[in-house]
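Take a look at the following structure, please.
Here the complex is missing a single protein chain, while all its other protein chains stay put.
To keep things simple, chains are lettered A, B and C as they appear, and every chain counts its residues starting from 1.
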Amino acid sequence: MSLVTATIKRDLVIAARNPGEWLNPLMFFLMVLALFPLAVDPDPNFLAKIAAGVVWVAALLSTLLSLDSLFKADVEDGTLEQWLASGESLYAMALGKAFTHWCISGLPLTIVAPLLALMMNLPENAYSALFFSLLLGTPILSLLGAVGAALTAGVRSGGLLLSLVILPLYTPILIFGASAVYHAGIEMEYLGQLGFLASFLCMAMTLTPFAVAGALKLNLSR
Amino acid sequence: MWEALKRLYHRMGSPKWFYEISTRWLPWFAIPAGLCLIVGTVWGLAFAPADYQQGNSFRIIYIHVPAALLAQSAFAMMAMAGAVFLIWRMKMAAWVAASIAPIGASFCFLALITGAIWGKPTWGTWWVWDARLTSMLLLLFLYFGVMALQQAMDTEDNSAKAGAILSLVGLVNIPIIKYSVDWWNTLHQPATLTLTEKPAMATEMLIPLLIMIAGFYLLFATLVFLRTRNKILWHERKKSWVNKLIQTPAGRS
Amino acid sequence: MYFDNFADFLAMGKHGFYVWLCYGITAVVIVVNIIAPMLQRKKLIEQQARLQRREKNNAS
Partner (left out) sequence: MTPSASLEQSNRFTHFCDLIAHNVSCERDDRILFENLSLTVQKGDLIQLVGPNGAGKTTLLRLMAGLNQDFQGEVHWHGENIQRCYQDYARQRLYIGHLSAIKKVLTPLENLRWFVSSWPEVKEADLWQALADVTLAGYEDVPCQQLSAGQQRRVALARLLVTPTPLWILDEPFTALDKEGVAWLEDQLARHVAAGGTVLITSHHALSDIPALRYIELGMHK
């Protein structure tokens, strides 16, 4: 077993033993969703109209919440150093870490979101669009987020900086993801948006690991 | 040819050489910049005809468009300088990138604020989620992110590298962001009066605009020179040429 | 000149406030951008000169 797969397995085991790691963002997701009817308007028709956007914004924020710790522990305890020492490619490592992050943040969110969308009175025909847009979109959030997490891993109060760095880069995914759901809700074609998300995903999978690998090396030079 | 390029590259990497050459070049950028800005402003404000639809508020274009153009290309330049630093570890490039960031951000801010002010007489409100303004706003956030990273790490080298990586990621993302915002905008807003989009601009309106654009770019070069020179002085402060420079009164001006 | 008189020029056909506000803000931003590095440079040089003097005094 190579170090990359070993690390993925190890991180998943750690997440299994620290359920808070993946449960807290999920709770956060739920709570943000609950805030909108309270703050804006609980009228079902109104909620149905904003559901697509709200679910996506909440998903994005809760992903952000779990990103901060993605590399921090590994930088602090020397794990990162061992990756580099192993001679294994950091590119593969970056992909592996993004994958683990998606497994504990994006994947549970994608599964739970359609259930929670019920509470937001999402139109029935939008459910498959919601599921598939999140399935394609959340991995991009993890990949792009990994860049920000790697850049800010060595910074003391990196969390705030992380959101500043990453949120502008998230906007295209938000736009296409939310619009796929919205269009599905008003019975319009939404395959185009999913196509865009899929192509963004391919791009992110090939390009972001370079940036992550470069950024991780910064945390090593001491 | 190749040798000459290589020599030029190595000289560019030398802070002392850059400092000396920029001392000589500075007036050649600053004076034309001032001239262009004055001529362009006077022409644009007083002599260009008013727009048949927007009236005189249209004269804001002479700031808004050059600032927006510059803000975008400054980001690209910053990313290029960052790439040069990452690949060849040329410190000069890092200093140039760090100098560009606040200047680019302030032009981005200018583009935003003039857009908002222009929006009031045009749309009747200060802010509309217009595609151009929205992507400018996101660009400003990107600038802030890069600037924050450029100061965040514990060593200067690492901060510069982090800023460079983010600016490169941003450079790849800017077209995507721009495209998605445009797409989103056409989706949500029926085509209304946009700020600057015009099928064809009359020549007497266009010429001052071109002059202003030239002026802004020259001004930008001047400002980058000024800031980079300070960074050189600071980093080379222990070198003898800086010490000599400080002792001569000419060096102080 | 596009305008008939100076008052018209200032008024900009009811849009004077917006136009002049834009140009004013721009002028401020540009001036700040020019002045800031110049002041910084002055400070830098003074600081360095003081340091040099101190070192010279210490040496002698």
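General observations
Please note the rule applied: contacts are C-beta pairs under 8 Å (C-beta built on N, C-alpha and C of every residue); 3 or more make two chains touch, one makes a residue touch a chain.
Just so it is clear, the structure is predicted and the values come from calculations on it, not from any experiment.
Screening A:14, A:35 or A:118 against the full complex identifies A:14 as the residue touching the chain left out. Residues of subunit A that touch the chain left out of view are 1-3, 5-7, 10, 13-14, 17-18, 73, 76-79, 81-82, 84-88, 220-222.
Just so it is clear, only the chains that are shown with their structure count from here on.
Subunit A and subunit B have Cα centroids lying 32 Å from one another.
Here the CA centre of subunit A is 44 Å from the CA centre of subunit C. Here the CA centre of subunit B is 17 Å from the CA centre of subunit C.
Multi-chain contact residues of subunit A (touching two or more other chains): none found. In subunit C, no residue touches two or more other chains.
Of all residues in subunit A, those touching subunit B in their complex are 147, 151-152, 154-155, 158, 161, 164-165, 167-169, 171-172, 175-176, 179, 196, 200, 207-208, 211, 214-215, 218, 221. Remark: subunit C residues 1-3, 9, 12-16, 18-19, 21-23, 25-26, 29-30, 32-34, 37-38, 40-42, 44-45, 48-49, 52 touch subunit B in the complex. Subunit B contributes residues 37, 41, 45-50, 55-57, 59-60, 63-64, 67, 103, 106, 109-110, 113-114, 117-118, 120-121, 219, 222-223, 226-227, 229-230, 233-234, 237, 242-243, 246-247, 251-252 to its touches with subunit C in the complex.
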